[in-house]
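All protein chains but one are shown at their positions in the complex.
Up next is chain A:
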Amino acid sequence: MGLKRKDILAIAEMEKEEIELILQTAESFKEVSTREIKKVPTLRGKTVVNLFFEPSTRTRTSFELAAKRLSADVINISTSSSSVVKGETLLDTARNIEAMQSDIIILRHASSGAPYILARALRSAVINAGDGSHEHPSQGLLDLYTIKEKKGGIQGLKVVIVGDVLHSRVARSDIHGLKKLGAEVHLAGPPTMIPLGIEQWGVKVHYRLEEAIAGADVIILLRLQLERQGKGYLPTLREYAQLYGLNSKRVALANNGVLVMHPGPINRGVEVTPEVADGLSSVILEQVTNGVAVRMALLYLLSGEKS
């Protein structure tokens, strides 16, 4: 069983059934990581390229580990976006990589839509590992997986996403995935960080965190790019922490058994206090573990379609 598509570019484009298939497949791969020899021969002979135009140790390592556990050959290429001003370089780089017989290219890029250029031009499957402020589908899928694993299902849950939604690709992927699987999605953040027209996606927007959290089953905190302060988005980090930082008092407004999630890396004391980040509700480290299983599932499903 494979996917109906050549590439994984955005959760916005996926059918509910495809998402469910990926989550199911991830479940079987999670078991592999608990074995003594954490390796299966599924992708033997395949070449997976990690093409990162933006630094991200976390996502790159997770994809690398996923590919290696499936016995693929992995090549890591990191280039800084700043040295690549002209778009032809992106296509040229990708064409060169494909000439080396790559099967799957995992692309991380600072510009929204960059993976679409590759997907249109190349024979290789392309996985979007985060493009600008557009989407980060594998992160969205691992969030869905984690919620489903902990809560038994997603339908009907109240999920609150907190922070800089405007610039967050994780938020976009999460919202699309959660809505498709039947969750009730609320957003909380300063109006300067809530993008125009997002209500049309069927989410509820709050400017006060307490109001959003009341009765929540899941709280997903977004990473705040610290340089946003002083650029008109925020007066100070201190004020952000006061208005939108998650502390134990605020967690208490949520439902019992609430999950606290964060795509990492955390700014402790800004998005979340240390006692919450390391507390009982936090599933932040489990997200990391599940990330490998979800990415194994994506690699497996994409290559299966091709063979």
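We take it that a residue touches a chain if its C-beta (ideal position, glycine included) is under 8 Å from a C-beta of that chain, and two chains touch if they have at least 3 such contacts; residues count from 1.
Here is the rule we go by: contacts and distances are computed from a predicted model.
S.K.: From the list "MoxR-like ATPase", "Cytochrome c-type biogenesis protein", "BMP family ABC transporter substrate-binding protein" or "Dihydroorotase", give the UniProt name belonging to the chain omitted from this structure.
M.R.: UniProt lists the chain that is not shown as "Dihydroorotase".
S.K.: Which one touches the absent chain: A:30, A:148, A:172 or A:295?
M.R.: Only one of A:30, A:148, A:172 or A:295 touches the chain omitted from view, namely A:172.
S.K.: Tell me which residue among A:114, A:142, A:209 or A:276 touches the hidden chain in the full complex.
M.R.: Considering all chains, including the one not shown, the answer is A:114.
S.K.: Quick one: which of A:40, A:75 or A:198 touches the chain that's been left out?
M.R.: A:198
S.K.: Given that one chain is not shown, which residue among A:14, A:67 or A:90 touches it?
M.R.: A:90
S.K.: Hey, which chain A residues sit against the chain that's not shown?
M.R.: Chain A touches the missing chain through residues 12, 85-88, 90-91, 109-114, 116-117, 131-135, 169, 172, 195-198, 200.
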